[in-house]
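Missing here is one protein chain; the remaining ones are kept as they sit in the complex.
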Amino acid sequence: MNTQSLTIDAHEPGTPPGDLAIWFFIFAELLAFGVFFGSYAFARAHHVELFNQSQQLLNRASGAINALVLITSSYFVVRAVAAIKQGLSRQCANWLGAAIALGGVFIVIKLFEFHAKFSAGISLSTNTFYMFYLSLTIFHFMHVILGMVILAFVMAKARSGGYSIEHHTGVETGASYWHMVDLVWVILFPLVYVIR
Amino acid sequence: MSQAFTKSMARNIFFGGATFFFLLLVALSFDTMQVLPKRDHRENITDAVARGKAVWEKNDCIGCHTLLGEGAYYAPELGNVYKRRGGEFVKAWIKSRPAEGTPGDRRQMPQFNLTDQELDDMVAFLKWTGEINTNNWPPNIEG
Amino acid sequence: MNKPSQPRFVRPCTLIWLALVTLTGVTYTIGDAGLGGRNVMLLVLAITLLKSQMIAGYFMGLRKTSLLWRAIMGGYLIVVGGMIAIAYLMGIN
Partner (left out) sequence: MQYKSQAVAKPYFIAAIGLFVGQILFGLIMGLQYVVGDFLFPAIPFNVARMVHTNLLIVWLLFGFMGAAYYMIPEESESELFSPKLALTMFWIFLVAGALTIVGYLTVPYAALAKMTFNDLWPTMGREFLEQPLITKLGIVVVALAFLFNISMTILKGRKTSISLVLLLGLWGLAVFFLFSFYNPSNLVLDKYFWWWTVHLWVEGVWELILGSLLAFVLIKVTGVDREIIEKWLYMIIAMTLITGIIGTGHHYYWIGTPEYWQWFGSVFSALEPIPFFMMTVFAFNMVNRRRREHPNKAATLWALGTGVMAFLGAGVWGFLHTLAPVNFFTHGTQITAAHGHMAFYGAYVMVVLTIISYAMPMLRGRAANSAKAQVMEMWAFWIMTVSIVFITLFLTAAGILQVWLQRVSTTPMGFMATQDQVALFYWLREITGVMFLVGLVVYIASFFVAGETKEAA
C-alpha cells in the first residue's frame, strides 16, 4: 500500500476542509458535548419541575444574543475563507479579526451572565439544573476562548502573508473548529434556555 | 504543500487538548475545595480523629479493608463500620485477635497490639469517616 | 468546486446567515412566550436540527464532502436530537 497517500499535495476531494486531524478532534468534542446534552435531557426527565422552574430564572435574552453573535462570527469566518481562496490575505485577516472581536463580545456577555448567577450564590452544587447549566456553559465558554486563540494565530499568519490561493489549509482548519464552537451553542441554547 | 493530515496539527491538538483539560480539572478541583467543608465536616476533625487516621495508616489497614470503597477487597468495608457495629464492638474485635491466628479457612486479622488510647483514636476516626457525605454510598449497611 | 471569480449579488452563505438569524429569533420568541409542551418542543428541536445542518453543510463545508462525512454529522445530529426528544417524552409521563 502506498504510505504516501496521506501526504498529497492538493486537497483530497470528498474530505472536509482543513486538516483531517482537526476533524477527528471536532468529532471527539462533539461526542463529549453530545453525551452531556443527552445527560442533561435524561436528568431533566427525572426533575421536570425543578428544571422548568430554574430555567425561568435564566437570562434568555443574553443567551439568544450570544447565539446571534456566534452565528455572525461564524459567517465572518466563512468570508475569511472565501477571501483567502481569492488570495486576498488582508481581507482574510480582517474578517478573522471581526470574528475574534465577536468572540470577545460573546465572552463579555457570558461573563455578565455568570457574574449575575455567582453573585446570586449559585454554584455547581446548587441543584442538578444549575450543575448542568454551569458545566455546559463554562465548558463551552472555554471552547470559545480556545477557538479565539486558534483564530488569532491564523489571523496573525494571514496578516503576514502566510497563506495563499494554493496553500490555506490552516485557515480552513481554524474555521472548521470555530464553526464547531458555533454549532454547539446552536444546540445548547434551545436545549437549556428554551425547551420546557 | 498542503497535507490532508499533518503531524504538526496532531501535535497541536495534543498539547492544546491536554492543557485545556488539565485547566478544566484544576478549575473543577478549585470548586470542589470550596464545597468540601460542607461535606466532610472538617470542624469535627479533632486531635483524636487525626491520631486515629495515623493509627489506621501505621498498621496498613487499607491492605485488607476498604474505606469508602477504596483499598483491598479482602475484608469488610469500614467507612460505615461505626454505624454497623458501634465503637465498643470495633475496639473489642481489634483487641481480641489471637496473635497466632485461628486455624482453619477463615480469613485472619493480625493482632496489632494497640493501646487503649490508640483504640479510642481509631474509633474516633472511623466515627468521623462515617459522617462524611458520600452521596449515600454504600447502598446498604453491609457496605 | 471553487469558482472564485464568479460575481454574485448575494452569496449563498449570506442567505444561510440570514436564515440562521431568523430561526434564532423564532426560537427566542417561543422561549420568551413561555410556550412548552410536546409539539412546541418538537418544533424547537426541528428548527435546531435545521440550523445545525445548515452550519455543518454550508459553513463547515460538509455539503461538498463524501457521503461518509455527511452521514457521520447527520447521524450525530439525529442521535442527539433523538435523545433529547425521547428524554423529553419520558419526562411527560
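Going in written order, the chains are labelled A, B and C, and every chain counts its residues from 1.
Just so it is clear, a contact is a pair of C-beta atoms (placed from the backbone, for glycine too) under 8 Å apart; a residue touches a chain by one contact, two chains touch by 3 or more.
Computed from a prediction, not measured in an experiment: that's the story for all the values here.
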Neighbouring shown chains of the undisplayed chain, as defined at the top: A, B
Chain B residues touching the omitted chain (full complex): 5-7, 10-11, 13-14, 17-18, 20-22, 24-25, 28-29, 31-32, 35-36, 39-40, 42, 45, 49-50, 53-54, 56-64, 66-77, 99-108, 110-112, 125, 128-129, 132-135, 137-143
Touch residues of chain A, complete complex, unshown partner: 1, 3-4, 6-7, 21, 24-25, 28, 31-32, 35-36, 39, 43, 124-125, 131-132, 135
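The criterion applied here is as follows: only the chains that are shown with their structure count from here on.
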Approximate Å spacing (C-alpha centroids) for the pair chain A, chain B: 40
Between chain B and chain C, centroid-to-centroid distance (C-alpha), Å: 48
Junction residues of chain C, two or more chains touched: none
Where chain B touches two or more other chains, by residue: none
List of chain C residues in touch with chain A within their complex: 1-2, 4-5, 11, 13-14, 16-17, 20-21, 24-25, 27-28, 30-32, 34-36, 41, 44-45, 47-48, 51-52, 55-56, 58-62, 65-66, 69, 72, 76, 79-80, 83-84, 86-88, 90-92
Chain A - residues contacting chain B, complex: 6-12, 15, 19-22, 25, 123-125, 138-139, 142, 146, 166-169, 173
Chain B to chain A touching residues, read off their complex: 1-6, 9-10, 13, 16-17, 20, 23-24, 27, 31, 34-35
